[in-house]
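For reference, the structure I am asking about is given below.
One protein chain is absent from this view; the other protein chains keep their places.
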C-alpha cells in the first residue's frame, strides 16, 4: 500500500485529480490532492512561489502525512522540489509527471520563453496578475488525445493561474543534493510547443540524476483524459 | 463526419490508400485519394513541383471539395503545404503524417542529403528522370514492421518517382503564415537513415508552430502495413 500526495500543475486545482484518486484507492492505495495556494475557482490569487510551497507543506504537516510518494505535475514539479527541501524525511520518493525540473536559480518562465509574452500580457489585463489561455490556444496542445467535446469539458475545470510563481527565481541547491529516490513519468504524446529539444524527457528528467523512468501513451492532461492508466503508471513509478 | 483528402508520398499513388479509405468510410467518414501528377503506374512523368501541386488543387476544385482535412504523407507534405496556399479557405485542418515540412526556400533534397547521389544517379539512368530504389535498399527502412513476403507485396505497388519535384526550391512564406490548424501524426518505428536528428518529430513537426501531436506504433508504410490503426489515428489527428 502506497500513500500519494498529488500536486497539480498550473490552471488546475486538487479536484482535477478526483478520477485518479478514485482509481488509486480502488487499487488499495491512499491519495491526497491538495490545492496549491492561489489555485482553484475561488482562491485568493495574491501568492508567490514561497506561499504556494508553504500551502502544500502545511497540508502535509497538519495531517502528519509520512512515508508518501510526492507527485508533481507540470508546474507542480517546481513545488514538490521545494516541498522536498522542507520535509525531506517524510518523503519516500519524488515522482515528476511531465513536470518541470528547474536548475538552481531558474524560474519556470526560463523554461517557457515562448509563452512569456502572452502570459505577461494576459496578467496585465487580468486585474489580478493571473492568466488563462483561451480554449483555442490550448485545445490541440494540451488535449490532443481527445475529441473537442471532451476537451471543452476538461478545459471548463481550469481556472486562472497566478503568474508570480512562474516569475520567482528559486534556490534549488538543497533539492539537487537530496538523496530521495526519484522517478519521471512521461506521457509520450505530451509536447510543449515550440519544442526545440525533447523537453520533458530527456531534458528535464535527466536533471534528476539517477531516476526511474516510466512512460505511457497520453497527453499533458492525462489526469482527465486517461485517469485509469495514469493511476496504474503512478503506482509503477511510485512503488519502492 | 469528416472529409479527408489523402495525398500520398513518393513512389506511391492514390490507390495505395485504398485500405485506409475503406476503414475511414467504415467509420462514417468520407475520403478522397488523388494521384499526384507524375505518379502512378502509367503516368506522364514530365512534371515539376508546381504541376504536381496543381493536379491536387484541380482535383479538389473540380469536385468542389470543402471543409476537409488535408493529409500529406512524406513527400506529400510538401504538396499539401502548397495546396494550402492555393485554397486555404477550403481546408479545415492540415495533417502531416511522417511528412516533410520544409522551410521557405528549401527543396525536398535539402532534407535528404544522404539520398541525393543515389537518386540522381538513378534519375540519369532511367531515361525519364525518375528513380525507383531496389527492394533491398528499402525493405528494412520502409517496411520494418512486416515480414519479407508482405514487404514484397507492398513494394510491388510502388512505381518510379519523378525527381524534379524533389529538386524544386519552394516558396513557403505564405504557408508558414496560414492560420489553418495543423496536426502531426508520427509512426514511432518510422526512421530515416542516416538520421542525425529525430527527423519527423520533433524536427519537422516543430516547424508547424502550434500543432496537435498524435503518435502510433508503425513504420513509414503504415498505409499498407497498418491501415486500420492508421485510419483511427487520422481521425484522432484530424477531428476538430
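Read from first to last, the chains carry the letters A and B; within each, the first residue is number 1.
In this section, contacts are C-beta pairs under 8 Å (C-beta built on N, C-alpha and C of every residue); 3 or more make two chains touch, one makes a residue touch a chain.
Since this is a predicted model, take the numbers as computed values, not measurements.
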{"item": "Full-complex contact with the absent chain, from B:101, B:191 or B:231", "value": "B:191"}
{"item": "Residue among B:63, B:148 or B:173 touching the omitted chain", "value": "B:148"}
{"item": "Where the unshown chain meets chain B, residue by residue", "value": "137, 140-141, 144-145, 147-148, 188-189, 191, 193-198, 217"}
{"item": "Interface with the undisplayed chain - residues on chain A", "value": "181, 183, 198, 202, 205-206, 209-215, 236, 239-240"}
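As a convention for this text, only the chains that are shown with their structure count from here on.
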{"item": "Superposition rotation for chain A onto chain B, Cα-based, multiple of 5°", "value": "120"}
{"item": "Rounded Å distance, chain A centre to chain B centre (Cα mean)", "value": "37"}
